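First comes the structure, then the notes that go with it.
With one protein chain held back, the other chains of the complex are shown just where they sit.
Lettered A, B and C in written order, each chain numbered from 1.
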Amino acid sequence: MINDRPITYLDSAASSVPPRAVIEAMSRHYERRHANVHRGVYQTANESTHDYESAREAIARFINAPAGANEIVFTKNTTESINLLAKSWGAANLKAGDVVLVSEMEHHANIVPWFQLREALGIEVRFIPVGDDFRLDLTTIDELLEGVKLVSVTSMSNVLGTVNPIKDLAQIAHRHGALIAVDAAQSVGHSPTDVTELDVDFFAFSAHKMLGPTGLGIFWTRQEILADMPPFLGGGGMITDVSSTGYVPAKGPTRFEAGTPPIAEAAGLGAAVLYLEGLGMDNVHEHEHLLTEDALSRLETEFDGRIRVIGPRDTIARGGVISLDVEGVHAHDVAQVLDQFGVCVRPGHHCAKPLMKRFNLIATARASYGPYSLIQDTDVLLEALTDAVKLFG
Amino acid sequence: MINDRPITYLDSAASSVPPRAVIEAMSRHYERRHANVHRGVYQTANESTHDYESAREAIARFINAPAGANEIVFTKNTTESINLLAKSWGAANLKAGDVVLVSEMEHHANIVPWFQLREALGIEVRFIPVGDDFRLDLTTIDELLEGVKLVSVTSMSNVLGTVNPIKDLAQIAHRHGALIAVDAAQSVGHSPTDVTELDVDFFAFSAHKMLGPTGLGIFWTRQEILADMPPFLGGGGMITDVSSTGYVPAKGPTRFEAGTPPIAEAAGLGAAVLYLEGLGMDNVHEHEHLLTEDALSRLETEFDGRIRVIGPRDTIARGGVISLDVEGVHAHDVAQVLDQFGVCVRPGHHCAKPLMKRFNLIATARASYGPYSLIQDTDVLLEALTDAVKLFG
Amino acid sequence: MSNLEDLYREVILDHYRSPRNRGELATPPAIRVEGFNPLCGDEIVVYLMVEDGVLTNIKLTGHGCSISQSSSSLMSAAVKGKTLTQVRDTIIKFKQLMTVHETSLESSPNPEVVDVRTLGELAALQGVVKFPVRIKCATLAWNTLSQALDEVSG
Partner (left out) sequence: MSNLEDLYREVILDHYRSPRNRGELATPPAIRVEGFNPLCGDEIVVYLMVEDGVLTNIKLTGHGCSISQSSSSLMSAAVKGKTLTQVRDTIIKFKQLMTVHETSLESSPNPEVVDVRTLGELAALQGVVKFPVRIKCATLAWNTLSQALDEVSG
């Protein structure tokens, strides 16, 4: 409760609110099953390992990984997943002059690792432009793909809500001999995901944006690719042997899981997947689609043009992330006024500064929906926005 | 309950059991305060940031970091902390021929990252030998320190229980112009820690071994050193600016915290620190010391020499980790029999293969104490061991 | 509970809508210092003319939220024409006004240390301490000015 008002949580794009089932799965894990994974013989150690490995299976099923759990690596977040891609696969497979093609609407998590690789190896980082319609401008995609070894794009922009045509991009990339990686942080918790059908090569996302806990990310790639990726972090759990002279890395996903992994978090993610499967991802998608359509049309009609939505107006290939630019009011102030109504929105550049620059913006106030969002949330949002516009006259 | 027996948890060296206060701090975080950290304006985002940043302060206080929270970096585990040391500080400050001095009793987490750096840069990795008394053999330490830029040793062995003389080693290392890093995973939750008094340079440990949650590690170094360490993982939160041509890394600990950090886990760690401070680390240490002394003397007298303790017999500079070698019974089988008594011990090489090799062992069965351990736990352990010895005759 | 009128006082909104001392000064003779808040993207550039120990002119550019913009405007009005000693004194007073008591997120300014009556229009910013995340917005201009003064004194 804030100022005696209930909280209206419209910041799911930053982090979703885990349902009780997820919180309880973690508490239960700590209370009854906690132990380090692997190597244990005793019952709780087995149960702990079971929690951890069944989460891997649940995720493999949830995104339809062709070879199942063997293709799922647990990291700490999307950002580490993309760093793993860049620093393991990238460092081993890219050389000076090779091009990584990202887009102008990427989150810093899908830009900075490539800049770091550019510093280290001299690769080129190229950007797919974003059009005035807030969508990828693919008119020159064939030229852009010249020399490209990897396309790495987001499935959905965390600022614009734009959903990108990943399946088409995968086809085009493959036609040019490039692989394709997807920053799926914003889409996995909001619509059905099928990496087999998309025919992509790498997939990165976070548990905390799909009703799961913080501290856990997911990296998927095809078994064949994973098998050849060199180790990244070194330590326990990722080796088959260590002597005083050298080490032999493990096969399979554990090669990339050095040290004690986020075990309770995996138990939480397992519960989140069950919860989302229970809702049905088609239903989640349709639900958020209706909320978005309604909000966009009311924002358009109720504010005399004083509020501009930074993102596509149509809701085909568009998710429930609504970035607002309120005329004459800084995003920080918008969020502050909204907070007084208990409305949680996020002001700022949303870790997408190149995109903000593209649209000459310093910051937007971003409202975003989750499976638990209601049309009443939009009512409160609009009421609060009306007040903000009034206050700053 | 296992076979109608309550669980006797003797695997704290692998992962400790969080008290209710810690589990509840996390549940509360998710239920009432969850939101992504930083950049938020609304109340729950502030509270979330507050949870996260107060954990940083709590840890700084707990280990007595000279410049406070500005020196604390959150990682995912000890292993990542040591990898951060190797891949950021190490890569920037070491060159071919430089020596990193570790010890024969290190966990793989403090070996493999240095082997990886050897592959990358051509450094030398040298080992301090372990004597037949299960302690570091420091007779030739001055020679060993020849050409050494960094000493990286564990404060306490996770196999032997040996507590190393870190303060002395720091003095010797500094006298030779080397810095010193400490793998403190096994000691921080079991005895008082004061990095200022130890006069060390780097410190790495895990929340899950000090009554906190999985998914969270800690890296400490002096402010001056931290300020010059180059970024490691790239992404959101670790930058001050990103454009389409480059990025500017943030100052301070956040430079090393790319992406959404383990927020709820930090809330849990904050609660764990309060809990341990409430117990008093001197008391925790004394408690475990008494348990260890008692167990060692009973193991010595009750088994006619059929059970050998792999670790120092004296309990000065020795922690509550007791590795057992049962004559004629493989550690796996020991653990299996013990499990039938509800006793959780860990069989295996404990991620310390060079050490196992040093003592010609394949595996030990390791029992380890935590602040919550009781002398009754030892009673059940000995009863179960008696059965194991009998079964395998 | 904190409430909006405390934060967005009329004086603040006025300075936000009609900022004082906007513009640039030629450097040299003026000095120029930039301030930046990476968390929210607020930017401020302070231009200072100092002659014989007196801050004879100040101009500002940049962009940011109402708090950072009005705070910089209020600051420029408060320090222009003052001696450097007076300016430093004002900076200290303002910083004290912005100090939150560690023990509480609900703090109000510390009355023992700052007599708000001596602050003139600046006192309008005292509501900011009830919104701890916004303190950084309010102090950005002041930290930048502070830095500029350090450059003057070498």
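The definition used in the following text is that a contact is a pair of C-beta atoms (placed from the backbone, for glycine too) under 8 Å apart; a residue touches a chain by one contact, two chains touch by 3 or more.
Bear in mind the structure is a predicted one, so any value in this text is a computation, not a measurement.
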Which chains here would be touched by the one that got left out? A, B
Options B:V337, B:L355 or B:L381, residue touching the unrepresented chain: B:V337
Filtering A:T139, A:T196 or A:T240 for touch with the omitted chain leaves A:T240
Which of B:V309, B:A363 or B:L385 touches the chain that is not shown? B:A363
Missing-chain contacts on chain B, rising order, are 2-4, 329-333, 336-337, 340, 347-349, 356, 362-363, 391-393
List the chain A residues touching the unshown chain? 38-41, 46, 50, 239-241, 250
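Just so it is clear, only the chains that are shown with their structure count from here on.
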B-C compared against A-C, more contacting pairs: A-C
Judged by C-alpha centres, the chain sitting nearest the middle of the protein is A
Mean-CA-position distance for chain B and chain A (Å): 31
In whole angstrom, what separates the CA-based centres of chain B and chain C? 46
Distance between chain A and chain C based on Cα centroids, please, to the nearest Å. 38
Provide the list of chain C residues touching at least two other chains, using ranges where the numbers run on. 39-40, 134
For chain B, jot down the residues that touch at least 2 other chains. 39-41, 239, 241
